[in-house]
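The structure's right below; bear with me while I get my questions together.
Left out: one protein chain. Kept in place: all the others.
Chain lettering (A and B) follows the sequence in which the chains are written, and residue indices restart at 1 in each chain.
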Amino acid sequence: MLTLTGVCAAVSVLALFLILGYLVVRGGASLNWAFFTRLPVPVGEVGGGMANAIVGSAKLLLFATLVGVPIGFLGAIYLAEFSGSKMAFVVRYAADLLNGVPSIVIGIFAYALAVLPFKQFSTLAGGFALGLMMIPITLRSTEEFLRSVPNSLREGAMALGASKWKMIATVIVPAAYRGILTAILLAFARVAGETAPLIFTAFGNNYWSAGWTQPTASLPVTIYNYALSPYEDWHRQAWAGGLVLLGLILMINIVARGILSRGISVSRS
Amino acid sequence: MATASTSLPSAGPVSGSRSFLSRLRDGDEIARLITFVFAATVVLISILLVLELWHDSVLPRHKFGLGFFRTTTWNPVEGDFGALPFIYGTLVTAAVALFIAVPLGIGAAIFLAELAPPRVSDTLEFFIDLLAAVPSVIYGVLGIFIVVPLMRQYIAPSLKSILGFLPLFRGPAYGLSFLTAGIVLAIMIIPYIISVSREVLLSVPRDQREAALAVGSTRWESTWKVVVPFARSGIMGSIFLALARSLGETMAVAMVIGNDPKISASLLAPGYSIAAVIANELAEATSELHTQSLIELGLVLFLLTFVLNGLARILIVVTSQRGAGRARA
Partner (left out) sequence: MKRIAGIIVVLLGAAAGVLWADALSINGAGASFPNPIYTKWFDEYHKKNPNIQINYQSIGSGGGIKQVTEGTVDFGASDGPMNDEQLKAYQDKHGSPILHFPTVLGAVVPTYNIPGVDATLNFTGEALAAIYLGKVTKWNDPLIADANKGVKLPSEDIVVVHRADGSGTSYCFTDYLSKVSEEWKTKVGKGTSPNWPVGLGGKGSEGVTGTVKNTPNSIGYVELIYAEANKIPYGNVKNADGVFLKASLASVTAAASGAVKDMPADFRVSITNAKGKAAYPISTFTWLLIPEKFSDSAKRDAIKGFVTWMLGDGQNYTEALSYARLPKEVVAKEKKALAEIQ
């Protein structure tokens, strides 16, 4: 029975390596210095790159994290530590509903709220849409990890006279930090690859996007446009773009877990 | 208080008897207020979303009313729209995806949390998390190039010869089908199940395992009968995440499901899902009725998610009367 679980894990990892392998084989050749530093060029010309898409994605994800993580994290703290069961039920339900909304519908929603009133596509609108999508995963997972901290820690802190918020900030959150970080990184990974919400919010840009209120290129949208085009060269760039996207997420994962690794963690058997 | 239980004091054991001012001074009330505001924001966003969808789907709601749920035609040229085939496709693909991903995911999570050495477990986890970051369109293209031919040439014929007596596996199979979409979705949602379940399993206190082993259970028994039930609600939470993702996935499904708005019993037949048709037609929808009908489909999906989540929660409450670990709906 236990070996069966090993098989399950093997299958899952195999899927990932197949995908990575495909991207490397099809797109590896397009990864050169120009790819990271040049703007896209029309089809038929060589030497183009996705520099603006890479920077654009970074800006979008930064703003998305600023929007989604605080709401998800602080909301989870409320659910795990302060709320009664009725409110918790409602909030959890709402988060699950939000999670099930197709990304394109989130895009429409963000379009109505952040683009139409200003008659302007912008990085902020795109980041807002992505941030909305980060909330449910962050909230639900963080709540689970906060709750999984053993009561003994809570009781110990309160026995020493700590006020509730001090207990949360200095005992519970650090105890659950691994899981919380997992939650945030999972949400981040999810929105990093999303295309549909960006089409109607960040729009796209073939040039550099100045500031935060202009349309901007992004890796997923560029990959999407290139992958569905008729040109083999653009296809190769799309796979290269996919590789870069995954590489960036992997790096962020490693860096985040590395830098933020500290102190207390619940013991593993 | 002698046994470790998972029940938590939800608002502090003696919060009622301290005066408001002293609570305020401690910062607890402020902390409570601030976190409440953020939690309430989530509910607010969901409500706003529904209102926005409701407002933007006024034309088809007036024109079709409840008939929207029963009609099977989708005709943008004539202006006749019905949601039934899309509801069917959404439910079927999500069911197939969960059917594949839940056992695989929980199995893998158990392996990573209980059996694998910590370094191996962490490394493998990095890679599995990456599955969540692969853009939808790449899943779609890989689906077209790898899964669809596999389905058409090997999987479908084998299924038909072995299980062809079931209506699920009949009829011509072109590769683009409910089953293909379900398989691609399964790969997309597995990281959510594995990642969260693994962390929850890891956080089960050591003494639970040791207690089980001390009374003579095997490794597997202690895992399956003690540790996993303890982590039940976390695992269920991860399945909710996976369910939600499979209901709302647009691009990858649109590329492999066949995009045929028909209801068929066979999983090998092409079909359509709500998210896929919205993704396919929204950008090009030329009439206001068409656009708003697509938005009404978004509203229908919201309703579908609402009902499914409710049913799942009822299921949890019902089954938790028996098992260990407190149910959290």
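Everything below uses one rule, namely that contacts are C-beta pairs under 8 Å (C-beta built on N, C-alpha and C of every residue); 3 or more make two chains touch, one makes a residue touch a chain.
Note that the coordinates shown come from a computational prediction; the quantities given were computed from them, not determined experimentally.
Checked against the hidden chain, the listed residues B:149, B:167 or B:310 yield one contact partner: B:149.
Only one of the listed residues, A:2, A:153, A:169 or A:228, touches the absent chain: A:228. By the touch rule set out above, subunit A reaches the unshown chain at residues 41-44, 58-59, 62, 115-116, 119-121, 123, 199-200, 203-208, 210-212, 214-215, 225, 227-232, 259-260.
Summarising the interface, subunit B meets the missing chain with residues 73-78, 140-141, 144-145, 148-149, 152, 174-176, 254-255, 258-260, 270, 272, 276, 279-287, 290-291.
Definition applied: only the chains that are shown with their structure count from here on.
Centre to centre, using the average C-alpha position, subunit A and subunit B are separated by 17 Å.
The part of subunit A that touches subunit B in the complex is made up of residues 1-2, 4-9, 11-13, 15-20, 22-23, 70-71, 74-75, 77-85, 87-105, 108-109, 112-113, 132, 135-137, 139-141, 144-145, 147-152, 154-155, 158, 163-166, 168, 176, 178-179, 182-183, 185-186, 189-190, 192-196, 199, 219-220, 223-224, 227-228, 238-239, 242, 245-246, 249-250, 253-254, 266-269.
Across the complex, subunit B meets subunit A through its residues 1, 4-6, 8-13, 26-28, 30-32, 34-36, 38-43, 45-49, 52-53, 56, 103-108, 110-112, 114-116, 118, 124, 126-139, 141-142, 146, 187, 190-192, 194-196, 199-200, 202-206, 209-210, 219-220, 223-224, 231, 233-234, 237-238, 240-241, 243-245, 247-251, 274-275, 278-279, 282-283, 295, 298, 301-302, 305-306, 309, 313, 328-329.
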